[in-house]
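Can you keep this structure in mind? I'll have questions shortly.
Heads up, one of the protein chains got dropped from this complex, but the rest are sitting where they should.
Up next is chain A:
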Amino acid sequence: MGKIEWAMWANEQALAAGLILLTGGIVGVAGQFRGWEFASYAIAAGFFVCLLEYPRSKRAKGTSVERTGQYCFTVCVKAFGPVTRNYYVRAFLHAALCVPGGFMLATVLGCVCLGIASLIYLAAAVRGEHWEPILPRKDTRKPVAESIKSPPQNPPPRPPPEIRRKQAKDVEGAAYDNPIAVTDD
């Protein structure tokens, strides 16, 4: 399993965890559960995790597939520079965020999922991966090949101006034999 970029799976897991945390939090608040304060925290934390994890990173090798409409999220996440780039930071962030979810049943599942995502991110960080924004590429036009396509720089060889004037006035005198054949035979 050498070529795996663990961050890709960690990203999917973290996004799922964010959604689960968010859903658990909504259930906890809407149902007015005991410990609903933890549920409202889970809503905020889940939402934040979703925003952070929505933009996919650019892959080190191979084509990266963007999520629909992720460009604006990419710009926001990119703005935080090294904090969001580094996966050690993400691993510890997710580990810290998930802890309050463990204090109430509705958010426990989100807590465990986020914890697992944190572990996978740690594995990714240990392997030296980091987050790269996927930015739209400016298509560089292929450099045009030389020689046959560039227009000629010099005008075709012509006889000097005096003779040209003579040719215009005296058509018969201007006739001459080509030194090399110009027909197909």
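By definition in this document, a residue touches a chain if its C-beta (ideal position, glycine included) is under 8 Å from a C-beta of that chain, and two chains touch if they have at least 3 such contacts; residues count from 1.
We take it that contacts and distances are computed from a predicted model.
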Absent chain [UniProt protein name; select from "FAD-binding FR-type domain-containing protein", "histidine kinase", "DELLA protein" or "glutathione transferase"]: "FAD-binding FR-type domain-containing protein"
Candidate in contact with the missing chain, chosen from A:Ala45, A:Val77, A:Ala106 or A:Ala124: A:Ala106
Touching residues (missing chain, whole complex) on chain A: 1-5, 8-9, 12-13, 16, 20, 23-24, 27-28, 31, 33-35, 56, 59, 62, 65, 102-106, 108-109, 112-113, 116, 145
